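Of the protein chains in this complex, all but one are displayed in their positions.
As written, the chains take the letters A and B, and residue 1 is the first residue of each chain.
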Amino acid sequence: MKDKKLKSPMDRRDFLRTCSSVVAGGVALASGGLLAAKASAKEGDVFWQIDPYKCTQCGRCETDCVLTVSAVKCFHANKVCGYCDLCGGYYRPNVKELNTAAENMMCPTGAITREFVEEPYFEYTIDEELCTGCGKCVKGCTSFGNGSLFLQIDQEKCQQCNECAIAKVCPSDAIQRVSNDNAYKLKDHA
Amino acid sequence: MRKTLTILIGISYSFHAFAVARFPKPDFTSGYQYPDIFHGAPNELFWNILDVVLLIGMMGLVVWAAYKKRSRTIILSMSLVSVLYFGFFRSGCVCSVGSIQNVVTAVVDSNYHLPWYVLLVFLLPIVFALLFGRVFCSGVCPLGALQELINVRNFRLSRAVSATLTMIPWIYLAFTILYSATRSQFLICRLDPFVGIFRLGGDLGVMSFGIVLLIMSIFIGRPFCQFLCPYGALLSVFSALSWKKLEMTDKGCINCALCSVSCPVDAIRAPQNSKTKEERRKGVNRIILFAILLPVLTFAGSILIGSQSDALSLAHKDVYLYELLQRQEAQPELEEPLEVETFHALGGDMEELKAKVDDIRSDYQFYAYLIGALISFVIGFKLLKLSLKRGRKTYEIDMARCTLCGKCFNYCPQNGRKLKVEN
Partner (left out) sequence: MRKLYRNIAIVTTVFMLALAVMLGVSYYQMQQVSPLETGVMETLKELNETNGDNESLQQQIRELDLLSRKAYFVKEGQLKMGIYLLLGMALVLVVCLNLYYKETKNLPEKEFDPIDEWMAKSRARKYLGWAAAVIALIIVGVVGIQHMDLKGMFAKFSEEGASAEVQEEGENVEVNGELLAEKVDTLGTDSVKGEKTDSAEVDDMPELKIASRAFRGNNASATSAARGIATSWNLSGKKNILWQSSIPKHGYNSPVITGRNVFITGADAKARELYCYDVWTGELKWTVKADGIAGSPSSMPKVNADTGLAASTVATNGEEVCAIFATGDVICADMEGKRLWAKNIGLPDNHYGYASSLLMYGNTLIIQYQNNSNAQILALNSKNGNTVWSKKANDKIAWSSPIIATLGGKSALVVMGNPAIAAYNLGNGSELWRVECMSGEVGSSPACAGGVVFGASEYAKCVAIDGATGETLWEASDYLPECSSLAATKDLVFCATSYGMVCAYDAKTGEVKKEHDLTTPFYSSPVVVDGKVYLFSNSGKVYIFSASTFDLITSFETGEKTFATPAFTDGMMIVRTDKSLYCVKK
């Protein structure tokens, strides 16, 4: 019978500890390797993006962004625009006179400006600094015009939160997370 | 307003179906050119690499500061750098705590592309924890750093209370896994108390909670890290088995007992030859009881939480929409919520939605049972650990709790630091 050395409780504990450390290390490395395999060579999806064709202009983009001023802005797809005098996004419906009087404007902050191009065409531009992303002009343009005004997330301002607060409440599920290549979905047709 | 909205949606969608511009493309005769508008997404690659490099660098620095120099000043300055860079400059996102969610989603969903730096940010602190303890928590995690900078007093909570409260991070972790695996929501991102401060905006309720935690951390050390952080729970498992154990001094402990009240998270354990007030028999019986109880508890907890999987599934947007639709159908005179209105306006298919909901619910069933087992296993295991006796010869640091803040270094007389006594 071999002389068994009685291990004191502390040595026994250390032994157990070392074993568990090795196991834990193995687990960490194994899962690291597995996950690395999953972490595709493809670029991760980190940019939030609105699908302008799904958007119903509910107005939540303005209120739900974590930033004080929403990162969602109105963009203008000039190539789709009809350049009309009576613009559905610029003027309120039932407008009497086509001037810049406040009671005729759709935009609450005056972010849309227009410039006369030639008869009868007007070019409309949006001042991003003033735009709050409320979507009123977008609604007007989609219902009465060509739909060239649309809401999209400005990636310069967007914080790229891990979970977009607006995406959570979007009623038409229009906000998705995409990779750098697809970061700006712009409208190219009505 | 709502009426107009639905009519407009209806009209706009009935026209959208035909995808024809109402007004034809203008025919410019004056040589007007369309404005050239460029929208590019900022390339974050540089910042992501810098993040990882700084992460490794700062953790390495903390290791050196804690194990070699035993300097709290270095650790504190790390905290400041972390708060400024990882916190305010990078807006605290993506953080290691939140990376759990991304990793879980990647494990479950093969279509989810996990960015490489998120994986690194998840793994590196764990690797360091396995080697050196909770180095990440020390001065590198912006959440921890924020609390560290402001922690100046030390009111100790009773060991019993803190032992119970340390179960909360596990419950938090379990639910995070549940909600991430079922792609319902990112719970950590939703309830992160400090990200609102870093981002200068966010949910007011959560931010107020964050401020309350900060005020608390003036007096109690690291309330978030100890009692809430799910990543901390994970790290504590690995750091309990760390390769190197931190010691207050390299000159050997003289059992002077001066360090025992220095630790803000109560991680210093006094030497003792495990004296107890009860018979050994009773203690052994208790250990056996808890060992047997462990699988029973795990099973019971699993059933308990798993049975609520349908209620829990309401956290998923589609399931919630489905329930709203059901309710509206049963009581058509109720005012239609916007989600229901939009669903109908966009021609949503109830059958399709129902199929999706059934899929989600079956997912929930599986994961709810899983996390139920996890939570009750952790509780059972803790009960078991609390029944074991421990003998120690000198003052030792419990690596599972130690966040390497370095306060104890200045208390140990062996280190030769001059300290004034608090009046």
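Quick note on the criterion: contacts are C-beta pairs under 8 Å (C-beta built on N, C-alpha and C of every residue); 3 or more make two chains touch, one makes a residue touch a chain.
For clarity, every value in this text was computed on a predicted model and none was experimentally measured.
Asker: Among B:257, B:291 or B:355, single out the residue that touches the unshown chain.
Answerer: B:257
Asker: Could you tell which one of B:252, B:347 or B:416 touches the chain left off the display?
Answerer: B:347
Asker: Going by the touch rule given at the top, which residues of chain A touch the chain that is not shown?
Answerer: 68-69, 92, 94-96, 101-103, 105, 108-110, 132, 134
Asker: Which parts of chain B are in contact with the chain that was left out?
Answerer: Residues 3, 6-7, 9-11, 13-14, 76, 149-150, 152-154, 158-161, 163-164, 167, 200, 204, 218, 257-258, 260-262, 269-270, 272-277, 300-301, 304-305, 307-308, 310-311, 314, 320, 323-324, 326-327, 329-333, 341, 344-345, 347, 349, 376, 379, 382-383, 386-387, 389-390, 410-411, 418-422 of chain B touch the chain absent from view.
Here, only the chains that are shown with their structure count from here on.
Asker: Tell me, which parts of chain A touch chain B in their complex?
Answerer: On the chain A side, the touching residues are 9-10, 17, 20-21, 24-25, 28, 32, 35-36, 38-40, 42-47, 53-54, 56-58, 66-68, 75, 78-84, 117-118, 121, 123, 125, 139, 142-147, 155-156, 159-163, 165, 168, 171-173, 179-180, 183-184, 186, 189-190.
Asker: Give every residue of chain B touching chain A within the complex, in rising order.
Answerer: 5, 8-9, 11-12, 16, 19-26, 28-30, 32, 34-35, 37, 39-44, 91, 93-94, 98, 101-103, 106-107, 110, 112-116, 118-119, 122-123, 126-127, 130, 185-186, 189-190, 196, 199-203, 237-238, 241-243, 317, 338-339, 341-343, 345-346, 389, 391
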